[in-house]
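Scroll down for the structure; my scribbles are underneath it.
One chain of protein is taken out of this complex; the other chains stay put.
Order of writing sets the labels: A, B and C. Residues in every chain begin at 1.
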Amino acid sequence: MTVKSFGQAVAEGLTLALEMDEGVFLAGEGIGTSIHVNPHLPTYQLLERFGSRRVRDTPVSEAAIAGLAVGASCMGLRPVVEIMYFPFFTLASDMIINHAAKLRYLSGGLSSFPLTVRIKSGMFAAGCQHSHYLEAWLAHVPGLKVVYPSNPADAKGLILSAVFDPDPVVIIEEMPLYWSIHDEVPEGDVRVALGKARVAREGQDATLAAYGGVVHVALKAAETLAKEGISLEVIDLRSLVPLDTASVLDSVRKTGRFVTLHDATRFCGFGAELVAMVAEQCHGELKAPPRRVAAPDIPVPFTPPQEEFYRPSADTVADTVRKLVGRS
Amino acid sequence: MTVKSFGQAVAEGLTLALEMDEGVFLAGEGIGTSIHVNPHLPTYQLLERFGSRRVRDTPVSEAAIAGLAVGASCMGLRPVVEIMYFPFFTLASDMIINHAAKLRYLSGGLSSFPLTVRIKSGMFAAGCQHSHYLEAWLAHVPGLKVVYPSNPADAKGLILSAVFDPDPVVIIEEMPLYWSIHDEVPEGDVRVALGKARVAREGQDATLAAYGGVVHVALKAAETLAKEGISLEVIDLRSLVPLDTASVLDSVRKTGRFVTLHDATRFCGFGAELVAMVAEQCHGELKAPPRRVAAPDIPVPFTPPQEEFYRPSADTVADTVRKLVGRS
Amino acid sequence: MQPQLDRNLRLTLLSNMVLIRAFEDRISELAREQGRLPGMQITCHGQEAIAAGVVRAMIREDVIVTNHRSHGHMLARGVDPNTLMAEIMGKRDGLNRGKSGTLHLADPARNVLMTSTVVGAAPLLAMGAAFAQHYRNEQAATSVFFGDGAAAEGSVHEAMNMAAVWKLPVLFVCESNCWAGAQSHDEHCPIKRVADRAPGYDMPGVVVDGNDVEAVYIAAKRLLEQCRTGRGPAFLECLTYRMHGHGEIDEQHYVDKDELAAWAERDPIELYVKVLQTDGVLDSRDAVEKQAVQTVDAAVAFADASPYPPPEEALEHIYVHPIGQEG
Partner (left out) sequence: MQPQLDRNLRLTLLSNMVLIRAFEDRISELAREQGRLPGMQITCHGQEAIAAGVVRAMIREDVIVTNHRSHGHMLARGVDPNTLMAEIMGKRDGLNRGKSGTLHLADPARNVLMTSTVVGAAPLLAMGAAFAQHYRNEQAATSVFFGDGAAAEGSVHEAMNMAAVWKLPVLFVCESNCWAGAQSHDEHCPIKRVADRAPGYDMPGVVVDGNDVEAVYIAAKRLLEQCRTGRGPAFLECLTYRMHGHGEIDEQHYVDKDELAAWAERDPIELYVKVLQTDGVLDSRDAVEKQAVQTVDAAVAFADASPYPPPEEALEHIYVHPIGQEG
């Protein structure tokens, strides 16, 4: 175990994958030579280390980046491609949605597509053409797997599982985590299975399900609530597809209360699926209505006070839980 | 009132819009000269009638079709563009999601984009690269409005509202309805407001919310159930954004039971939002768990028995409602 | 003057075209029988020389990626007509267990890697496949078939650009059949020859008579050779005409009858039969045609005998390990 940043942990996963399998290659815009020189970036110095055959800077051409992944994976390689920011996923979406996710099905199982798409997400004062949380789109498409790590160890373990999974996996990396989150990371090829949630904090009074950076927001809220005698169980989903429904439902059955949290906008967000699932499965077992904490239904704003306004806060989470347990 | 097919009703709406406003023009692949000669197609003979300035066949170029709409609408025209089949929306999605839906916001309200995107949806034995129900994607994007008519009068009334709305509206048209559904359509410029649901059938025992072609499936199930003494209220949402939440919630409060129905796959489908909303708002008022009837989480299959397997049926709806009311 | 090709090769080129024609004729007939073939049927009538010419120019290691008008490419590559026909009917014994139908055929065992019916997508997939060949340093290339209409899509541009920047072994085969659905060439393309765009990607752009099977073969062979030897991608435009409607339901009300008749005079099979007869290579045209019809008869019989796959099989073939059942 060594303490690493989130970005370094992704880098370690990528490095191992590149070392272990000659069929693994990376491609994306500026993943080799970058305008950013930052040791916490996931592809930092991988070009220098593995050369331009394995680590490939591409033209600004998202459809081609995704097409490269689909075509090369069908030939048996294990492409790991990067979409620079989530809004540009739209430009790659035909390849990912209509091809990566469907061509195995259409072939009657003759072909497979062991590709990984890394999508960088998060807010960084650039506005809604650079920031858009679209994980619900991906989760709605059969044929894809979708993972969303919150911490360094999971980031490394999930990227390894993604790369060596026989099917297309999308991994969403929140850029601001790259340098802001540091934690212990196990050495070597330690994978985190796709579809297994993690109890980030045990609790008795309510269950909160989250993924990615807001897991830390939830933990902060749980800390605050603990001081008030309210015990919040925080589940870090880690993977949206496959979804570890059992972990969520077991916890809800234990606590009798449920809240979700994400940075994406509320309407038709992933939280809707979680709440729907809980409402369907735990009817009569809930002591209070299920709740969603999410961004308002607006594009990600640019100017700092509005960007802050967009972001769901630990205070909002704590308030929501207080109401759920009847303590507000 | 005249009886018209669904396709003729759309055509009537488009015709009126073209007649009423010189700024309205239509563009899309084969909307003028088509390989299909069918009087129930919504753009049948509009080229002959309005000429190629107003009704424009485009290259096979979905990004350009959408870009045309965004650029021309910003200049004050009212483009009405067609995306031939829903999966090809991916190719237009950058323009629609990152531009049509966001540029007004980014301009601080200086610009507006009075455009309409008509997306053809539905299954027709072509498989998942031609059929994919992605309305939940659209509904998740602030800045768009999304309408989804089930019958000729609504189709005409909603298309008119969409064309003259000052913001981007996406209207989803299920192709198989064009010729299979005939009903009375009011003459003239009779609009259906965006955001107003319609009670398609009154009932007391359970509430079903649906949109598009499956409204007819729901009505068929309601018919069957009525014979068994179960009274199902069917709400035709007509518009997903804005969503008429009041109509849904009022009905659920009356019946105490809720079920949704759509052709899209279940996981993260629009039904998740509806169930989540009901679970949040009607906690303690539900006599049974809310339910979703939806397609299984698979791509739309090609071969006829599997296509049928995909499609949620009136029998499934009836069974689900029977369980809800404790009669199975 | 074209160099003289080997006699066996010439006969193979002919029999490939004749088989394709017989197959497509049958599709055309079956499409008119209610309930026989699910969905819209798109045939390659008139374009057989392109399929035969390009595919015969390929070596076994070469890979094909194709589009909605793929039957000819499949047959030329030696895909079993029985499983092909069964697939088009959506049957259990179809090439893809009824999951594809006519539109998304794949036969990876014969290097017919993928088909996409999203117009313009095939070139991107092919670029990715060619990347793998290049990455592994294989002496092989990928041929991708697409239409003149597809050339308007941004995806084709991105595929050509990336293939050119990285010198990937892709042969872009544009079947310029004068139509994209009901739109004529000048409604979607501002220049006469799509191949004239090739220099903009630093690749050779060759235009051939797509109804002259030997011309297609010779050009494709040379360009594929260039692809395989590290000299980067190439573009081959084959001028031809779509002799049936866009689909079999399309009655082509928008097509000039004289133009169609003029192209019918240039039927690729008739032209080649004449050449081979003149050169004394072809003994009996009838034998070739009879053989083709027998093959197609057998294919239909095979397909008819196969049941539909079970409805619940719709749940399979999404993931390699179905979710919830991972090792």
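One rule holds for everything that comes next: a contact is a pair of C-beta atoms (placed from the backbone, for glycine too) under 8 Å apart; a residue touches a chain by one contact, two chains touch by 3 or more.
As the structure is a computational prediction, the values presented were derived from the model and not from experiment.
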Whole complex considered, the hidden chain contacts A, B, C
Out of B:2, B:107 or B:328, the sole contact with the unshown chain comes from B:107
Touching the hidden chain, out of B:171, B:194, B:264 or B:325, is B:194
Given B:68, B:147 or B:252, the correct residue touching the omitted chain is B:68
The one residue from A:12, A:29 or A:135 touching the chain left out of view is A:29
For chain B, residues touching the missing partner are 25, 53, 58-59, 61, 63-64, 66-77, 79, 94-95, 98-99, 103-112, 142-143, 145, 166-167, 193-195, 241-242
Residue list for chain C contacting the dropped chain reads 152-158, 161-162, 164-165, 186-191, 196-197, 199-203
Note that chain A touches the absent chain at residues 29-30, 33-37, 57-64, 87-88, 91, 124-127, 129-130, 296, 298-299, 301-306, 308-310
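We adopt the following convention: only the chains that are shown with their structure count from here on.
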If chain centres are mean C-alpha positions, then the most distant from chain A is chain C
When centres are defined as mean Cα positions, the distance from chain B to chain C in whole Å is 36
Cα centre of chain A to Cα centre of chain C, whole Å, reads 40
Where chain B touches two or more other chains simultaneously, the residues are 87-88, 91, 127, 129, 298-299, 302
Touching two or more other chains in chain C are residues 98-100, 104, 116, 118, 154-155, 318
